[in-house]
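Just below is one structure, and these are the notes that go with it.
With one protein chain held back, the other chains of the complex are shown just where they sit.
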Amino acid sequence: MVAKTRRKKRLERSIKVRCEGLYALSSWSEIAYLMAPRVLLILGLLVIPFYVDMYWQRVLCSAGIYALLALSFDFLAAYVGLVCLGGALFIGIGGYIAGLLNHYFHLSPFVTIPIATIVGAAISTLVLIPCLRLRGIYFAIVSFMLPLFAVYIIIALNVFGGTEGISALDTFPSISLELYLILAAVLAALFAIRRLVNEDMGIILRGVKDNDQAVRASGISITAYKIRAVFMAALLGCFGGAYLGHLYGWLGISLFAMDFSILPIAATVMGGMGSLVGPVLGAFILTPMSEALRGFGQLRVVLYCLILIAFMVYKPEGIMNILQRKYHQFEKWEEV
Amino acid sequence: MAESPILEVTELSKFFGGVQAIMNVSFALAPGQILGIIGPNGSGKTTLVNLISGFVKPDKGSVFFKGRNITALQPHKIANLGLTRTFQVMRPYHSLSAFKNLIVPLNSPRVKRSSAGKLGDIDAVAIDILEEVGFERDARVPYKTAGSLPLGYLKRLELGRCIALKPEVIICDEVFSGLSMSEITSLIPLLERLRMEGITLMMIEHRLRELFRLSDRVVVLAFGRKIAEGTPDEVMNNRTVKEAYLGTETKV
Amino acid sequence: MSKKIGFTISILILCAALISSFGIATVHAQKEGKPILIGAPVPRASAYGQNGERGMILAAEEINAAGGVKVGNEMRPIKLEIIDTRDEEPGVPTSEVLLAIEKLILQKKVDMIAGGPCMSECGLAALDLYAKYKMLDVVSIGCYTPGWDQKVGSDLKKYRFSFRESGSVKWYIKEAVDLLRKIKEEHGFSKIFVSIDDSAMCRAAAKIVSDLAVKDGWKVVGEAKHPIGATDYSATLNECKRAGAEILFIWAYSPETSILLRQWSDMEVPALPIGFIGAAEDPGFWKATDGKGAYTIVTLSEAGNVPGNVTPLHMKFYNSFSKRWGIPPRSTGCVSAYEALFVLKDAIERTGSLDKEKLFEALRTTNLPAVRGTIRFDQNHQIIYGYDPNTSVLGCWVQWQDGKRVAVFPELAATGKIRIPPWLKK
Partner (left out) sequence: MTLEYRSDGVSAISILHHSTLQEPDFYSMEILIYGTVNSIIFALIALGFTLVYGVSRVPNFAHGSIYVLVGFLTWSFVNNSGFPYALAVIFSLVVAAILGFLIYRIVLIRLRGMATSEIIASFAVSLIILEGLRMQGIAGFKGFIGPFYTLKPFIEGKINLLGVFVDYQRLIIIGVGVGMVILLSLFTHHTKTGLSLRAIAQDEQAAMMLGVNSDRMAEIAMSIGSALAGLAAVLILPLGSITAEVGYRVLIYALAVCIIGGLGSWGGAILAAFVIGFAMKISTALFGALWESVVLVGTIILILLFKPSGLLGKQKELEERV
C-alpha cells in the first residue's frame, strides 16, 4: 500500500492573495504573471484569423456570435440566477430589427446594428419582464418557449416575410471587418461583464442570486436590478443577432432556431459556469468542432451531446475553472 | 407612551389555505422601545414578521409605519422607509466576502439619499459597519467569504446588513437561536447600543430569559392570536401564557 | 451485488433491443482522378435531400463511366462534394445552412454547385451567397418558391450565376388547374372541396388554385384546414360528403395526410382525392394505407419518377435508378438533381472551359434533351416547364392504381387513364 503513504497537496502559487480579488503586487514578474492569461486570450483571438483560411474565418464569425450568447447565458445564470434557455429570442429580435431597418429603410449595417442592439435589447427585456417573477425552472422553461412563440406569431400573422423571410440584406464590405468586428465585440463584452460583476451592481446581482429576500429587505428592488441585468444580457444577444443578419444578408424565422438556445449552453457547461471566459472559450472550441464533424451528418448532434454529457458528469467545473486552478495553484506529492 | 407609535399593526389576519396563521393581531410600537414577541412553535411569529415587512400580504388589517399605511407596499419600499428585518434562516450572499455583503444595502436609495452621494469609499464604510457589529478588522474577518463564516458572525452580519440601511425599526427574527450562551451575551450589548442610538427593535424570540431582560414590552402569540401583552413581568405572571407554553388548551 | 447484476442485465437487454432494430449505415465511395469538383449541398435527413443525393450520385457515376466531361481536349471526371445542410430539420438556423455552402466554396474550392438547399428561406438567402462569391449554381432539389425567379429577375446581373432546374409552384398550380379542367371535361364534375394543411404556404397556394378553378367553372363547396399534427379527418370528410363534392382537392405536406386518405376510403366519400400530398408521393404509401390510398392523384413534380415514354432517356433513367438504389425514384429531386449534372456537363463541353462568365452564358442557352423533356431556361434562369418534351420539361401527375403509381397527366406522359372509385360512379 505505497500509495497511501503520500497524498497530493495543492498549494497557492507565490503571489499572496489577501482576499478575493485583491492582490498585493510587488514586482513586474507578478504583474506579468497575472496579465499573461489575459494577454494570451486577446492575442490569441486576434492572431488566429491570420492562420486559417477564409472558410474558417467565417466559422470564427459564427463562433463569435455563439460566444456572445454563451456570455450572456453565463452572466444571467451564474450571476443573477436566471437560467435563460431562450438565447434564440435575443438573436431573433436583434436580427429582425436590423434586417427590417435595412430592408425597408435602406440603412447601412453600421446604423442598423447599433439600433437593433439597443432597441432589440429593450424589446427583449419588455418581453421577459412578465417572466421575471418566475423562478428556477419555471423561468427556464418559459424562456425556452418564448422563441417558439415568436415563430408561431410570425407564421400566423405572416408578417416580416413570413416563412420565407427576407434576403438580400446588405452585408459587410470585407471579411476582415466582419471578423474583427465580432472579435472586438466579444472581447469588449467579456471584459465589460467581468468588470461589471465586481462593481456594486454586479455584487447586488450576485446577492439577488444567493438570497433575493435579503436583497429586498435591504431596500433594493430586485425586479429593477433583474431588468437591468436582462437588458445587458439582451444587448449581447441582440448585437449577435443583428450581426448575424448582416453576416449572411438574410432574416427569417430560423433566427429563432433552437440551436441558438442550446449551443451557448453547451459552450458554457464545457467552458465552466461562472467563469465568463470559459463560455467564450467553449464557444470557440465547440463551434469549429461542430463544423469539423459536419461530415458525420446526424451523428454530429449525437457526438456533440455525448461530449456535453461527459463534461457535465465527469468535469462539471468546466475547462476554464480547471485551467484557472492549475495556473494559480500547484500540486505536489507529500509524504504522510 | 405618550408619543405616537412608530409602528402600528391593526387587526392583521392571514390564512394559508384555510389555516389561520395570524388572526386579528393588533399592537403598537413606540419609538426607541424594544418589543419582544414570543409564542410557542407554530404560533405565527415569523408570519407576522413577513406580514409587517411586506414579504407576505395580509388578508385583512393594516400596518402603519410612522403614521403611513405600508400594508400594500413592496418589501424594498418598506425597507427604504426605514423598516428592515433579519431572517431566521441565515443565508448570506455566500460567494461574496463579508464586507461585500454590505455593499447591497449601501446601494439602496435610502442610504444614497441620506448620504447625498458623499459616502466616499463604500468598501471602507462597509468595513466600518462590520467592525461596529463585532467583526475584528485586524483578524481580517471582514474579508472572509461569507459562506465560510460561523453562525455567530452570520447573525452579526445580518444585523450589520440592517444597520447599513440606517433604519428606524429593525425586526429581529430569532437572532439568538442556534447561538451559544457566550455568543448571546456578547450580542446583547450590541442590541442595547442600537437602542441607545434610537433604533426601535422588535424581537421575535424563543430565548425568553434574555428577551425579558431586554424588552420594554412583550406580546404573546398562540395559534395566530395575541393572547397577552404587557411588560415582561406582567406577561410572565399571566395564566393564559403559562397555559399556552405548557401546552394546555387555550380558551379564547 | 445483485444491484450490479441487475444493472448489467438491463444494459444488455437495451443493447439487444437496439441492435435487433438497427443495422449498419452505408457509405458511398467516390471516384478519384483529376476531377471537376461539384459541390452538392443537400439536407440529408429529408426525403427531398435523399432524392437529390441519389440522383446526383447516379449521374456522376454514369458520366464518369462514360469517360467524364470533355473540357477542351481533356476528359475530366466529376467529383461530388456532398455536404449535409440540415435544412428542413427543426432548430437549425439558416446561417448554418449557408455556412455549409460556404464550406464548399471556400474550403473545398468547388468549381460549381448543384443541389439544395431545399427550404425556400435558405434557397433565397443562398442566392446572395452565390452572387457574393460568383459561384455557379444549379438549384435542383426543392426550393419551389416563385420568389426565387422573381429575385433573380430583379437583378439579373447580380444573380447571373444562379439557375433553377427544379420546378416552381407557379407551374405546378397551372398543371393542377389544367388537370382539373381535363377531369371536368371527361367526367362532367363541377363541385370541388378544398382540404389543406393550415400553413401559410398551403393556404396561399390553395387559394390561388380555388380562385382559378372558380374561373374555370368549378364550384367550391367547402373548405377545411387542418393543423399540423391533426389526426382525425372524419368531420371534414363528412362535410365533403354532405356538400356533394366530386373532387377533394388536397394541399398538404404533413405525414398525417395518409390518415385522411385512409378515412376517405373507409367512409367511401364520393369525391376524387387529388392534389399536392407529400404523404402520397412515396412508393411506400400503398403499404402505409393498406391499399386504401387507391385512386389518389398526386404530383411527383417531374416526369421520370414512374415508368413512361416522355423521352428516349426516360426508361433508361428509371431503370438505372431503380437498379442503383434498389427502389424506384421516390419523388421530386431524383430526376432534376440527376439532370443537373448533365446540364453542367453540357455547358462545360460547349464552353470548353470552366470559366464562370462563359459558363453562365452557355447555361442560358441550354437546349438539352434529357429525362423530363428538353431543358431550357427562361430569362429569369428558371427551367421552362410545359407540355411539349421538345421545348420544355414535363411534370408528372400519377394516380395510385393497384399498388403502383401510374402517370395520368400531362397527356404526353400518361401511361394510363384516370380511374374513378366505384362509389363515385354516377
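Residue numbering begins at 1 within each chain, and the chains themselves are lettered A, B and C in the order written.
Basically, a contact is a pair of C-beta atoms (placed from the backbone, for glycine too) under 8 Å apart; a residue touches a chain by one contact, two chains touch by 3 or more.
Being a predicted model, the structure only gives us computed values, none of them experimental.
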Would you indicate which residue among C:Glu61, C:Glu239 or C:Asp378 is in contact with the undisplayed chain? C:Glu239
Of the residues C:Ala288, C:Leu354, C:Leu368 or C:Ile384, I need the one that contacts the missing chain. C:Ala288
Consider the whole complex, including the chain that is not shown, and state which of A:Phe110, A:Tyr138 or A:Trp333 touches that chain. A:Tyr138
May I ask you to list the residues on chain C that touch the chain which is not drawn? 7, 10-11, 13-14, 17, 20-26, 44-47, 50, 89-91, 145-147, 169-170, 173-174, 198-201, 203-208, 212, 222-232, 234-235, 238-239, 255-259, 266, 278-279, 282, 284-285, 287-288
So that we can see where the missing chain sits, which residues of chain A does it touch? 77, 83, 85, 130-131, 133-138, 140-142, 144-146, 148-149, 152-153, 155-159, 162, 164, 213, 262, 265-266, 269, 297-299, 301-302, 304-306, 308-309, 312-313, 316
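Quick note on the criterion: only the chains that are shown with their structure count from here on.
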Closest chain to the protein CA centroid? A
Distance between chain A and chain B based on Cα centroids, please, to the nearest Å. 41
Which integer distance in Å separates the CA centroid of chain B from that of chain C? 74
When you check chain C against every other chain, which residues touch at least two of them? none
Would you please write down the residue numbers of chain A that are in contact with two or more other chains? none
Given the complex with chain C, which residues does chain A contribute to the contact? 53-56, 58-59, 62, 155, 158, 162-165, 167-168, 171, 244, 247-250, 252-255, 257-260, 262, 291, 294-295, 297-298
Residue numbers of chain B touching chain A in their complex, please. 53, 55, 74-77, 79-80, 84-87, 91-97, 100-101, 103-105, 107-111, 122, 140, 143-145, 158, 161-162, 164-165
Name, in rising order, each residue of chain C that touches chain A in their complex. 44-45, 83-84, 90-96, 98-100, 102-103, 105-107, 120-122, 124-125, 127-129, 132, 145, 147, 151, 199-201
